[in-house]
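A protein chain is absent from this complex, but the other protein chains hold their places.
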Amino acid sequence: MIDKTCEPLTRALAGIEDGMTVLVGGFGDAGVPTRLLGGVAALGLRNLTVVSNNCGTGELGVALLFKHGCVSRVLASFPTQVGNHHFRRAYEGGGLDVEIVPQGTLVERLHAGAAGLGGVVTRTGVGTVLGTGKPVVVVDSETCLLERPIRGDVALVRAHLADRGGNLRYRRSSRNFNPLMAMAATLTVAEVDEVVGAGELDPDDIHTAGVFVDRIVRHGGGA
Amino acid sequence: MIDKTCEPLTRALAGIEDGMTVLVGGFGDAGVPTRLLGGVAALGLRNLTVVSNNCGTGELGVALLFKHGCVSRVLASFPTQVGNHHFRRAYEGGGLDVEIVPQGTLVERLHAGAAGLGGVVTRTGVGTVLGTGKPVVVVDSETCLLERPIRGDVALVRAHLADRGGNLRYRRSSRNFNPLMAMAATLTVAEVDEVVGAGELDPDDIHTAGVFVDRIVRHGGGA
Amino acid sequence: MDEVAARVAADLPPGVCVNLGIGLPTRVASHLDPQRNILLHSENGIVGMRGLAAGEGPDWDIIDAGKQPVGLVAGAAILDHEDSFTLIRGGRLDVAVLGAYEVSRTGDLASWALAGEPLGSVGGAMDIAVGARRVMVMMRHTDRHGRPKLVQRCRHPVTARGRVRRIYTDLAIADVTPTGFVVRELAPLVTLEHLQGVTGAEVQADGGGHGAA
Partner (left out) sequence: MDEVAARVAADLPPGVCVNLGIGLPTRVASHLDPQRNILLHSENGIVGMRGLAAGEGPDWDIIDAGKQPVGLVAGAAILDHEDSFTLIRGGRLDVAVLGAYEVSRTGDLASWALAGEPLGSVGGAMDIAVGARRVMVMMRHTDRHGRPKLVQRCRHPVTARGRVRRIYTDLAIADVTPTGFVVRELAPLVTLEHLQGVTGAEVQADGGGHGAA
């Protein structure tokens, strides 16, 4: 089995470039790959499209991407939170395009991207401003929106355990978007608490198969 | 937590009626709920629509539904196998409508049924006889089929472990279609090797949440 | 609003799976009778959520949709977001109790953004409103300026059309029916006339078996 652990951080982030679409796991502060995000912010990248349920609070995680002006477009279900001053500032400064996506539609658009599907057919958003102007499909006389797949050039995910081959386990509700995003990108980098040897995770206990994961860094490592 | 274990078998199958759509977990002989299927066959039901990757071999499992003339329609990706004489006989006797569904399309149609989506947009099957006559959606100038959701009135699934509240764990590749089908039906009945108390499965180790499971029977129990 | 929360809790049928929206509906949790086996769902992937016990420290990997630390009941399960929204839209979420800015007489829900504000946060609300088998709203009867929140047509951006079945407010319990709002109960000392005065659409007295309290 190939060893996917990867240090230093800059090596784990190699290939992430201006203009790319970056999927970021997490919900609120749970399951957010803070070390990876700190690393991306430090690279000084520009014009990233970020897909993340929230837009970060405080001085950690996704917030840093806004603080350092890395983001030109963000897709999120819940951007407005107390403490999201870096997002607010970026938004109010202009030059940041925000697309509000219903959380379940975000899920299914990521699933479509992950699974090579051409779109999502959902009732969610019909008759609302978030459905306005979108193509519709009528199924059994019910109107549904046809939503587009989301795929990342990169996914940054946060897990609890990994084996060297990239098999991942998450802890509690920090699982959230991480498994889905890990499958929906061309390059997937995981930040984990602990790395064990190949075969030390029971095949039935793996949440994300290593085949979806390209590189692993430890949560506690340096910048 | 409610105790979902349910005996005798006839009680676990109560409410399954002529003409219903029944999702049956399993791939080949792995992960097939044989006790539940024996029970359904013994009920002498008629005109069932069965959704199952395979159509059974020998004298066990899905084969019994064909043997006892319960099925008028079947959706499967791989019905033709050595030893499937009961399916063959039902098919050649007429009165059995067979819809061949590509395995990954079967997966996504079940997912759409499970997740309340209006359809599936997939490249799979385009330009083949299985795509002929189906509605298409053009996404970024690529033609995709629009496939319909599949939802069961009943799902019969096979797991290894359950807790009393219906949380399930599967063993090895007997997992296959079972988690998906467990989520895609109105009534889900699980056949398991062992039942443990609520709280004895770690919340991170559950493959199918008990909220999707209505009744549990033991694999070793009587007819 | 704690009496309202208690009333919502008492009205939930035993054994159901319920999603409580951020804000006021969260208060329903502390009024649930554990004997009635009600399963709390949180869209970020918990089935079997509970409030933290007195003195129980937070585990920041276990949070609710409002990003606050919570606990897990015995028999709880963790889901990823995909299975969590499969539960929501696929028929296994029996009841949603949501907060709202407005509810229209046809059951339209406005809960995710304010009219004229450039940004809103929809979260899982649209999926929950579309997917839950029964959508109930728990809110104050009027906004902080005293304006009606039960209205003829929503002024704020809509979350879902025609999905709300029942509204619990500090003044009344009303159902959305084909003929509009029907009052099932009035809070103590509240008259139908008073209620009509603070409601933006016609409120009908209950003609059926549910006598006004």
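Per-chain numbering from 1; labels A, B and C assigned in written order.
Heads up, the rule we're going with is that a contact is a pair of C-beta atoms (placed from the backbone, for glycine too) under 8 Å apart; a residue touches a chain by one contact, two chains touch by 3 or more.
All of these numbers come straight from a predicted model, not from anything done at the bench.
Contacts of the undrawn chain with the visible chains, over the full complex, involve A, B.
Checked against the full complex, the candidates A:10, A:143 or A:186 give a single residue touching the omitted chain, namely A:186. In the full complex, chain B touches the hidden chain at residues 27-31, 77-81, 91, 98, 100-105, 107-108, 111, 122-130, 170-180, 207. By the touch rule set out above, chain A reaches the unshown chain at residues 1-2, 111, 113-117, 163-165, 167, 183-184, 186, 198-199, 201, 203-204, 206, 209-212.
Basically, only the chains that are shown with their structure count from here on.
When chain centres are defined as mean Cα coordinates, B lies farthest from chain C. The geometric centre of chain A is 32 Å away from that of chain B, both derived from CA atoms. Computed from the mean C-alpha positions, the centre of chain A lies at a distance of 29 Å from the centre of chain C. With centres taken as mean Cα positions, chain C sits 34 Å from chain B.
In chain B, the positions touching at least two other chains are 111, 115-117, 203-204. Chain contacts: chain C has residues 72, 78-79, 82, 85, 88-89, 130-131 touching two or more partner chains.
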